[in-house]
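Working notes for the structure below.
Of the protein chains in this complex, all but one are displayed in their positions.
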Amino acid sequence: MIIVMKSDSTQEKLDAVVDRVKSFNLQAHLIQGDGQTIIGVVGLPLPPSLDEMFGIMPGVQTVLRVSKKYKLVGWDFHPQKTVIDLGDGVTIGGDSVSVMAGPCSVESEEQTISTAHAVRAAGATILRGGAFKPRTSPYEFRGLGERGLQILAQARAETGLKIITEVMTPSDVEKVAEYTDIFQIGARNSQNYLLLEEVGKAMKPVMLKRGLSMLIEEWLLAAEYVMAQGNPDVMLCERGIRTFENATRNTFDVSAVPVLQSMSHLPVIVDPSHAAGKRKFVDALSLAGVAAGADGVIVEVHPEPDQAMSDGAQSLNFDQFAKLTPKIKAVAEAIGRGLEIPDSVPA
Amino acid sequence: MIIVMKSDSTQEKLDAVVDRVKSFNLQAHLIQGDGQTIIGVVGLPLPPSLDEMFGIMPGVQTVLRVSKKYKLVGWDFHPQKTVIDLGDGVTIGGDSVSVMAGPCSVESEEQTISTAHAVRAAGATILRGGAFKPRTSPYEFRGLGERGLQILAQARAETGLKIITEVMTPSDVEKVAEYTDIFQIGARNSQNYLLLEEVGKAMKPVMLKRGLSMLIEEWLLAAEYVMAQGNPDVMLCERGIRTFENATRNTFDVSAVPVLQSMSHLPVIVDPSHAAGKRKFVDALSLAGVAAGADGVIVEVHPEPDQAMSDGAQSLNFDQFAKLTPKIKAVAEAIGRGLEIPDSVPA
Amino acid sequence: MIIVMKSDSTQEKLDAVVDRVKSFNLQAHLIQGDGQTIIGVVGLPLPPSLDEMFGIMPGVQTVLRVSKKYKLVGWDFHPQKTVIDLGDGVTIGGDSVSVMAGPCSVESEEQTISTAHAVRAAGATILRGGAFKPRTSPYEFRGLGERGLQILAQARAETGLKIITEVMTPSDVEKVAEYTDIFQIGARNSQNYLLLEEVGKAMKPVMLKRGLSMLIEEWLLAAEYVMAQGNPDVMLCERGIRTFENATRNTFDVSAVPVLQSMSHLPVIVDPSHAAGKRKFVDALSLAGVAAGADGVIVEVHPEPDQAMSDGAQSLNFDQFAKLTPKIKAVAEAIGRGLEIPDSVPA
Partner (left out) sequence: MIIVMKSDSTQEKLDAVVDRVKSFNLQAHLIQGDGQTIIGVVGLPLPPSLDEMFGIMPGVQTVLRVSKKYKLVGWDFHPQKTVIDLGDGVTIGGDSVSVMAGPCSVESEEQTISTAHAVRAAGATILRGGAFKPRTSPYEFRGLGERGLQILAQARAETGLKIITEVMTPSDVEKVAEYTDIFQIGARNSQNYLLLEEVGKAMKPVMLKRGLSMLIEEWLLAAEYVMAQGNPDVMLCERGIRTFENATRNTFDVSAVPVLQSMSHLPVIVDPSHAAGKRKFVDALSLAGVAAGADGVIVEVHPEPDQAMSDGAQSLNFDQFAKLTPKIKAVAEAIGRGLEIPDSVPA
């Protein structure tokens, strides 16, 4: 940590800062020059809010924290990239790009199972579907609840796909864990710290969606919450941030892919459906995400998007999805990765 | 609702849209002109996502929803401004501007009770203090928990101040309700719908902070969640939004005050401390908020801000706060409102 | 400037950085600790982009620039607040709050002169009005040009008001200077550096509107462009920034008022009309700006806003404006400033 004193500060204020540094068993190294004094603070550990604490002391101009606030999610303590093993040969974060697909909401057995067959045939290995749905208005459809989880489990049994579904509150974690292979934490819960800790204890993989206005550092700290409970299997999902532009529902921050990968060993997934909010842009954003290096893509697919109970406007139908995965495969191969599309014919 | 068909749409597509409108027992009125057809949809009730559903039908250019998505928070069904009565003559939303003040975190009995006396003497009627703290990093101080609630209750007993404190998760609502006069829902939980419903059932007043990137309409819908459970005593707290500007921690959206008041009968509070993130701007933002018409101000005050366990950089000390309230009073009176500052001398 | 080396850097990379520092005739002071090296760079002058240059050298983790990029606009070299003297007793930046008012566009002699009389009677000392209008679409009204300037001059002759009007391009500066008392640089030209230099040479006061997504530091640097040409009379005008929120046209960043005043001696004006984009919020934002400490307010006023050729939706009529200025006066007095409203009856 580096503390820069104001040019018009006094010796007395400097002494007070130095004394405070020593009170934490840290050392203070002074640099004088141009009428300004800089204090290099050396020693460990640094309490997390120490920079803020020094920043308001009299005579201090600014404080620069050099060390990172997170540990477990960073490369320093984990030099190998995380590969999440879901069993049965399904992994996330390895050489292949993973495709997750399915409806926004689980609406019925028929809708979910037909979708599962269709997306598996097109190359998906993981089925997405919401049983508990956060909705902006209290008057909208909120999902089938546990019945939805049962339908997802049935789809897994029939197709061999793994399952990802959202959990919204700590007291639901145990129940959702009975059914799901991956917990999804939604954007609105991205800083619901008690929920993050609860899935951290559940020891099943977690996909952490980015909050609408979450800084990348905050996102990594949210992942740190999960990992700090002992759960190593976390992945991060870019799904668009909120900006002034309204031509798309959110702004797909494709840069987050290489930025995260430079800071963290955790796999990165992109969600073009929620980012775009409009079906016609899903292809372009999927390919952009894969070209930028994403480890996976999660896409909304519905048998009849125009009849969907939620998010129909951004969902692909079976045919559109079946045309998208070969393009994903082609781009993945262009950058030296792969995607396996089964030979089998869809149900 | 109004549906605008594309200029190159066909009669067949138009018929399909009209049939769909009728399937909801709504009427479709057509306007033809300039090669474009517009459909006015008339009838009630409109399902919440109907606009999205029509927006993706073939041939549709755009859909405009005319009716509002919220009811209980709006003026249409509640033409009187809400005044929240906390008992003992303390109200929020009436002629006087309310001042809430206190430390970010309850750290100790001594710290909290001395602050309570100081802020009461300066004109505050409500004591703020966090017992459960959401923190960006898992390695930071998270509050004293129930012991913190007990200290707040003790401060209330000694000073007569009402209490506001944050509740972070549905399973804590019952316990926090034993102690608090007002539930605070923090920015990170502003769309934690299960929590909103739980405080909606608890039937104590709720202060709903704006999420960092929450649209005003979304904020009102969050308040609608609380009111839909039967709890009429909701207030909204502007605490800064996230923008590109970083000279302040957040951007204090002072326009939200008159905008909310034009849309809703609920009281509006401003939080200059979290908006600014820096102590030296708290005065200016407090006064701006009051001048814009806010019904209350919530300010962080600490006996020794430089020693605070959280948010010290934005907290006022007792003396600074005692100088602020007379300015708030002067501005409140300038716009025809008041603020009562007791004659009594602080402890 | 402080250069922080990466923890896994080498002695060789460190030497290269130190050599580079010395090549600029600056000194490098090293602090070692915890396996990391920090270099304090001492000496003057620092080339403006030096931080960027060092930031990309091998082994460098981060660079912190301690000194400010601007000089003339800051307090360090100009410890007195700037008061701009327009002659005839009209000043900006002194004890009184200045009110500038008038139509968005000069449309006719009748419209402009009747407005001038009305706003003068209500307390304005400066008449605003656009002769050259930047418009988002090439198919919109762009102002009367020089004829508009002549009408403004006539209004000045009749009322004694000073004039502010926009100049859009360097080659117009000379002509506009013949008529105006203050140059307005619009938001879209806030980083049109050749224009900034040209008004810097013209030696008439300049009001510099903030660009839609301009950081406060960039804004001060734009003002530095003007001052660097020798023109000391610059004021800054907050007119709303672009954010995700769309309930108002722009987000009025009222914090900019105290932030600017803490960094610069230049007067700060607020423009509630362009910030809000809607007439009904102009009052609240005007008062908020004054309460936050603004040195002036610029308001759009039109004899018949509903007939205005531009910006009618945000313009006040004469009666609305006459009711606003006493409120501005009351809030100004509440914070120890004033506003003089003439006794004379409007035309």
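When the chains are written out, they are named A, B and C in that same order, and each has its own residue count from 1.
Basically, contacts are C-beta pairs under 8 Å (C-beta built on N, C-alpha and C of every residue); 3 or more make two chains touch, one makes a residue touch a chain.
Keep in mind the model is a prediction, meaning the values are calculated, not measured.
J.: Who touches the missing chain here, A:I56, A:A228, A:V257 or A:V299?
T.: Selected residue, touching the omitted chain: A:V257.
J.: Return the single residue from A:P267, A:G289 or A:P303 that touches the missing chain.
T.: A:G289
J.: Which listed residue, A:A16, A:M57, A:I216 or A:I341, touches the chain dropped from view?
T.: A:I216
J.: For the chain that got dropped from the picture, name the residues of chain C it touches.
T.: 48-49, 52-53, 55-57, 69-70, 134-141, 168-171, 188-189, 191-195, 197, 211-213, 218, 221, 224-225, 228, 242, 279, 305-306, 309-313
J.: Since one chain isn't shown, list which residues of chain A touch it in the complete complex.
T.: Spelled out for chain A, the touching residues are 213, 215-217, 241, 243-248, 251-259, 262, 275-276, 280-281, 283-285, 287-293, 327, 330-331, 333-335.
J.: At which residues does chain B meet the chain that is not included here?
T.: Contact residues on chain B toward the absent chain are 2, 4, 7, 27, 29, 31-34, 36, 38, 40, 42-44, 61-62, 64, 66, 76, 213, 242-244, 246.
One rule holds for everything that comes next: only the chains that are shown with their structure count from here on.
J.: Between chain A and chain C, what is the gap in Å from one C-alpha centre to the other?
T.: That pair's centroid distance is 39 Å.
J.: Calculate how many whole Å lie between the centre of chain B and the centre of chain C, each centre taken as the average of the chain's C-alpha atoms.
T.: Their C-alpha centroids are separated by 31 Å.
J.: If you average the CA atoms of chain A and of chain B, how far apart do the two points sit, in angstrom?
T.: 27
J.: Of all the residues in chain B, which ones touch at least 2 other chains?
T.: 213
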